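Remarks on the structure that follows.
Only one protein chain is missing from this complex, and each of the others stays in its spot.
Going in written order, the chains are labelled A, B and C, and every chain counts its residues from 1.
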Amino acid sequence: MIKVTIWNEFRHEQEIPAIAAIYPKGIHGQLAEALAAEDLEIRTATLDQPEHGLTDEVLQSTDVLVWWGHCAHALVRDDIVEKVHQRILEGMGLIVLHSGHFSKIFKRVTGCTCSLKWREAGEKCRLWNIAPTHPITQGIGEYFELPHEEMYGERFDIPEDGKVIFIGWFEGGNVFRSGVTFERGYGKVFYFQPGHESYPTYYDANVIKVIGNAIRWARPVFFRAHSAPNSPALEEIRSVDTAPHAAVLQNADGTNR
Amino acid sequence: MIKVTIWNEFRHEQEIPAIAAIYPKGIHGQLAEALAAEDLEIRTATLDQPEHGLTDEVLQSTDVLVWWGHCAHALVRDDIVEKVHQRILEGMGLIVLHSGHFSKIFKRVTGCTCSLKWREAGEKCRLWNIAPTHPITQGIGEYFELPHEEMYGERFDIPEDGKVIFIGWFEGGNVFRSGVTFERGYGKVFYFQPGHESYPTYYDANVIKVIGNAIRWARPVFFRAHSAPNSPALEEIRSVDTAPHAAVLQNADGTNR
Amino acid sequence: MIKVTIWNEFRHEQEIPAIAAIYPKGIHGQLAEALAAEDLEIRTATLDQPEHGLTDEVLQSTDVLVWWGHCAHALVRDDIVEKVHQRILEGMGLIVLHSGHFSKIFKRVTGCTCSLKWREAGEKCRLWNIAPTHPITQGIGEYFELPHEEMYGERFDIPEDGKVIFIGWFEGGNVFRSGVTFERGYGKVFYFQPGHESYPTYYDANVIKVIGNAIRWARPVFFRAHSAPNSPALEEIRSVDTAPHAAVLQNADGTNR
Partner (left out) sequence: MIKVTIWNEFRHEQEIPAIAAIYPKGIHGQLAEALAAEDLEIRTATLDQPEHGLTDEVLQSTDVLVWWGHCAHALVRDDIVEKVHQRILEGMGLIVLHSGHFSKIFKRVTGCTCSLKWREAGEKCRLWNIAPTHPITQGIGEYFELPHEEMYGERFDIPEDGKVIFIGWFEGGNVFRSGVTFERGYGKVFYFQPGHESYPTYYDANVIKVIGNAIRWARPVFFRAHSAPNSPALEEIRSVDTAPHAAVLQNADGTNR
C-alpha cells in the first residue's frame, strides 16, 4: 500500500466559477478520484488547512506527495517547505505538477529558478515519450496529445540531472522538457507539465496513467535520516602528523612564511 | 580580468593559536596570496564584516566567489545567502572549499543534505584525476597527494549531475568524490574537498593549481537575469478551445460530472 | 522467471591447476550454483562451444547475459558480438564482470577503450555503496570488503553516463568506479569489478548478492526491434518549398553562387 497525499493550493477552483465548473471537487479531488486504485491509499491536503494540511503526522505517514500550486506559492510557509524538503531527502517521493514548477519546494530541490516561457492560448500539445523503458511511461505509446493546454516552453531552467521522460511539442512553435525526473537524498522527484486549471487535463487517461506510474516509481525504497558521522579508521593510519605545522611554516629565522 | 571574491568565515584562525600559526593572514589571506595572478583581481570578505562583506556592490562586481566556512555556517544571514544564490543563477561562479560542503549556499544550489563521513586523523590522501581533459585538471598529473588531511568519505549526498573531477583515496580506508562540478542557472559551481584548517593544505601547489583552474573555468559566460515571459505564439494556433469547459463537463441533465 | 545465460571464456580454469582448484566447475559453474534461485532460469555458455554457445536460439531466449572473459577476448567472433550487441539494444540485459571490461561487447556498448590501471598483488579492496536506493545495492551495507582482489584503478575510460553504484578503495593506494550502470537502446548494462580468477571472489556472499540484484534490475522491460520509420506528418505542413533551390542559389546573372 502506497500512502499518497495530494496537495492542492485550491484557490482558482473556489474563486473562479469557470474553473470550479471543470474541477467541482478541486484539482485534488479530481486527482484523488482518477488515481484511485487498490495499491494506493490517497489523502488530500490544501493550503488553507491548518499547517496547509501537512502536519508532522501527515508527512511522517506519506510515501509520495503530489503538488499542485500556482497563484499562492508565496503563501506556503517556509517552515513547512523545509519539513517537506527534509522528508524528501529521507525518502519521500514528490510529484510536481504543472505550475508547481515555481513552487518553493521544486525550487528547493532543484536549486534553480525553474523559469520557463508560457502562453495561455488553448493550443494543442503533444508529449513525446523519450524513455520507453522507464516505469513512468509504461502503458503510454510513442506520444499522446492534449487538445488544449497552456504552453510551457524552453528554456526551462533546471539542473542537468533532470532525466528527460517526455518532450512536449506545442502548436504555437515551442518545445518543453515536459516530464523530468530527479533524485535528491533518498527521495525521487518527478516534474510533469500538463494540468492548467482552465482545461480538463486531469480527466485525460494518459495524464492520469503517467501520474499513477510516477507515484509507484517514486515510492520510497526506505526512509532514513541523513547524518554526518565521525567515522573511525577502517585501516591503520601511519601518516599521523607529528611535526608542528607552525614550525613547518616558519622561516629559518623564526618569522612566519 | 576575472573579479574574484574569496569569502572566509575567519573564526578558527582568530580563536585557535595553532591554526593562526598555519594561516596567520587567515585562510582567505593565504588563498589570495597563493592565487595572485595577472588575470585575477582578488578581494576578500569575511563573516564579521558588515553584511559578511557581501554587499550588493561586491556581489555585482564579483565574477567568481570562493567560499570557506565551517563552525559558523548557521551565522550566515539567510537574506545574503539568497542574494548569493540569485547571483550564481545569473552567472556568477562559485567555488566551495572543504567544510563549505555544509554551507547554506552549497545546500541551496544542490538541494541535498551534502552529508558525508569525516575523521580528523592526519591521514594521507591521494586525489585521482578522473577528468584529464577538463579545464580544472590541466597541469595536474594522474593524481596528487596530501600528506595530512581530514578524511571526507562517501556516501556524499549530492545530486547526480555532480560531474566527478577527482576521486579521493584515504589511508584509513575511505573514498570520496573530492572534486565535483555543477551548473545552476547560468552559473558554474565547483566543490573541492581539500583544506582542513589544521593542515597547511592551501600552501600545496597542486591544490592552488586546481583552485586557480576552477576560478578560470567558472568565469561567467555572461550575466543575465531570469524571467518567465508570456511568449506570443510563433506559429498560428488553430486549436483554440471554443466549447466552454463547463458544458463539456456537464451531464446531459445539466448536472456537473 | 528470468532467463539468465552465464557466459565464460573458461580457459584459465582448464589450463591452470591453481585456478581449477578454486573454480573446479569453472567460473560459470560457480556463478550458476551461487545465483540459483526460484525466479531465475540459469544456463551457461562458453567460448569453445559451437558459436561460443550463443546461438540465435540461445540469444532469443536470454533475458540477461552475464559475461566473464580475460585472455581470449580476441577469439570471440565479431559476428557473434554483433548479434549480442543488437540483442542488448532490443532489450536484453548485460552484466559484465571484472576483466570483461576489455571484452569486445563492453567496448561496443560504451564506445570507449575501457582501459584502466591494474595490479595483481592480492591486496584488500573495499567497495563503497554510493547508491543506497538503487535496486543493485539492496541488502548491501555502506560498504563490503574483499580480502584479496586484483587492483583495478582509475582512470577507467568509460562514458559519463556510467552511473556510479560502487567506488572501490584498494590497499595499494588506488580507487575505481567498481560498479557502473548504462542504458543502451532498450537494454540495461552493469559493469562490476570483482572477480579475478585467482581469488575465490565468486564465493563471496556480497558479490553474489550484487550480481543477483543486477540480473533482476537488468531484466528487460520489453524486447522491441528498432526502426527508423518514415513518419507521416501529424499536423498540416504549410511551409512546403515551392521555389527551386537552384534558382534561389543563383546570382542575378544566372551563375551559381
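In the analysis below, a residue touches a chain if its C-beta (ideal position, glycine included) is under 8 Å from a C-beta of that chain, and two chains touch if they have at least 3 such contacts.
Keep in mind the model is a prediction, meaning the values are calculated, not measured.
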- Task: Could you tell me which of C:T55, C:Q138 or C:S198 touches the chain that is not displayed?
- Result: C:S198
- Residues of chain A in contact with the chain not shown: 126, 128-130, 132, 142, 153-155, 160, 163-164, 167-170, 173-175, 177
- For chain C, enumerate the residues touching the unshown chain of the complex. 18, 21-22, 24, 85, 89, 102, 108-113, 115-119, 121-124, 147-148, 151, 153, 157, 159-161, 171-174, 182-185, 198-200, 203, 226-235, 237-241, 244-246, 248-249, 256-257
- Query: Can you name the residues of chain B that touch the chain not displayed here?
  - Reply: 91, 126, 132-133, 138, 171, 183, 186, 188, 221-222, 224, 234-235
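Rule of thumb we're sticking to: only the chains that are shown with their structure count from here on.
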- Query: Any idea how many Å lie between the Cα centroids of chain B and chain C?
  - Reply: 34
- Query: How big is the gap, in whole Å, between where the Cα atoms of chain A centre and where those of chain C centre?
  - Reply: 32
- Task: Note the residues in chain C that touch 2 or more other chains, in rising order.
- Result: 126, 132
